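Shown here: the complex without one of its protein chains, the others still in place.
What follows is chain A.
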Amino acid sequence: MSFDVTAIRDQFPILKREIDGKPLVYLDNAATTQKPQCVIDALVEYYTTSNSNVHRGAHRLADEATRCFEAARDTVKEFINAPKREEVIWTTGTTESINIVAHGLETLLSPGDEIIATGMDHHANLVTWQQACKASGAVLKTVPVTDDGELDQVAYEALLNEKTKFVAFPQVSNALGTINPVKAMTKKAKEFGALVLVDGAQGAAHGWADVQEIGCDFYVFSGHKLYGPMGIGVLWGRESVLEDWPVWRTGGEMISTVTLQESTWNVLPYRFEAGTPNVADAIALGEAIRWFSSLDHDSVVAHEKALLDHATKLAKEFDGLTIVGNAKEKIGVLSFVLDQGHPADIGFLLDRQGIAVRTGDHCAQPLMARFNVPGTARASFAIYNTLEEVDALFVALKKVRSMLA
């Protein structure tokens, strides 16, 4: 099946915008992707026709809202190949998903237990484990990153031992684009009986979110990096682990019975969904996943690889540019620094030319310290980007470099 990027672009109204009279070139997709019209329509449709609170209320709107909300959960279940729909918990996003796991974990750990995270993680998948260690007396170990921007697998194996109770790593590095060997890493952790969390924030948008294939215990991701709305995300947990996992937030919806002194908890998934859930965004995320899944997966991967290959080639030919992160397996992320100019200068002068990139530490300060840079400029590609946009990035960068010289 051929891949018609023009037809895809037509579905994203925001891509028609201009910035200071120049066409928007949006290359900040690792921060958040834009939304296709069908996702925007799903939100409008929900508020226009079915808005109601779910799982309560004896009326038609409540029925419809509940049905759509739970159907979206089924869509997620299929998408990540979860064994059961009850294992799919709605959250506000990756950060909250990790916090739910971390807050439960800290009550299960004993002093001397070990958690392994990585030097590549964004803060959501690092600070949370630091806090869990502080609260429980467990020790945090981190997997070092090689010069190419890969996780050092030899060092990882050396860190694993009988005291390792929990391992967390990203499927894909947000700052470098490195695709980690999550299946192999999970297998190694399982040899020591550790629980494994895979942070799919950057991985899910590339369609490799098969939790049974990976073999992990927890998988987390955000909707907004997957062409869905902001404020909605998913925590998937293996039922046998999740059903006894300590609850974090308490309140309505997550209870079974309540007296003035005592309460009992509801069953999965509701025991982790206290309060009124984000119904509209959950439904719209379901729509985003349906839309994304309708595309031919191999063509999507090939298109993103072509964008990355073209960008990498131009970057290597560009005077004074250093790519940060040269892993063998990467998603469409080009992180770089120039010999002249701070990343913030680069980002600003690109913006003046209509080109949106991310600059800074990418919420991964330890990783920036590892590469001895204050931050990088990062162009990250999505399915609607074109080779011409990659060319435009480098034409604009040439002007940036001459202005900063």
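Simple rule for what comes next: contacts are C-beta pairs under 8 Å (C-beta built on N, C-alpha and C of every residue); 3 or more make two chains touch, one makes a residue touch a chain; residues count from 1.
Just so it is clear, contacts and distances are computed from a predicted model.
Looking at the choices "ATP-dependent Clp protease adapter protein ClpS", "Chemotaxis protein CheA", "5'-nucleotidase" or "SufE family protein", the name in the UniProt record of the chain not drawn here is "SufE family protein". Considering A:K163, A:K305 or A:R352, the position touching the chain not shown turns out to be A:R352 (whole complex). Within the whole complex, the absent chain has one touching residue among A:P170, A:G286, A:G325 or A:G360, and that is A:G360. On the side of chain A, the interface with the absent chain consists of residues 20, 341-345, 347-349, 352, 359-361, 374-375, 399, 403-404, using the contact rule stated above.
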